[in-house]
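A single protein chain has been removed from this complex, and every other one stays in its place.
Up next is chain A:
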């Protein structure tokens, strides 16, 4: 076979190809007659049309069976994750105090993030809840009634609220940056077993604690009030305001990397999962450069 192929000249190969593309004798295009092509195209049209229809149908059925308010399973979210703001691509907060352009985007991000926390917005939308206990809103007769959200006062974040004169810039201009910490939303999650919960931050390695220096937590102690829980899902809990804690690094040593870890301190919460580094805790790098 192989030898036969080699023997054929280039012209013959071309002629064969031409015959394959259009064979006038048997009136075949690419090895099929017009009828055959018609049938095969019709077949695939019907076949794939049917499959597409079936796919659409099953997806529709799927969406019908899915509860739009609460997902069917939440087993993956047993321990809520934590995150920092400002969020960048690499979980770093690194800037040069004297070069404003290196920190201005952090400031902008924080301002954007805190926009919904403005007292005016909160007062307009949200209710004042009783602090210190879960704000449960069970469905009475009608399922999935809209739920009210509790107010979070931006001012509670103190110097990290960004409410001061523009120059202060969450402390970035002075080399005393604020980082906001938030706990991931998980529907129907009750943290802390009715006891108060708070966020604590520390250097990842104890020996670095001295160089990281003092930190200030806002609200004091890094407390998160239980009234912000549970979360009922974005459909019914429209104006839900996620509680935030701020940490301000007061005198971190300049020009070196600090690895900071903040964890949620709540009863019944395990924040030591080896594989999930962000379950109930968050780690980030801080670097303050000074000229």
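Operating definition for what follows: a contact is a pair of C-beta atoms (placed from the backbone, for glycine too) under 8 Å apart; a residue touches a chain by one contact, two chains touch by 3 or more; residues count from 1.
By our rule, contacts and distances are computed from a predicted model.
Remark: of the listed names "Sodium/potassium-transporting ATPase subunit alpha", "Cell wall / vacuolar inhibitor of fructosidase 1", "Interleukin family protein" or "Ribonuclease P/MRP protein subunit POP5", the one matching the undisplayed chain in UniProt is "Sodium/potassium-transporting ATPase subunit alpha". Among the residues A:21, A:34, A:54 or A:254, only A:54 touches the chain that is left out of the figure.
Screening A:14, A:29, A:45 or A:91 for touch with the missing chain picks out A:91.
On the side of chain A, touch with the chain left out of the figure occurs at residues 1, 36, 39-40, 43-44, 47-48, 51, 54-55, 58-59, 62-63, 66, 69-74, 76-77, 80-83, 87-91, 182, 184-187, 231, 233-235, 237, 240, 273, 275-279, 282.
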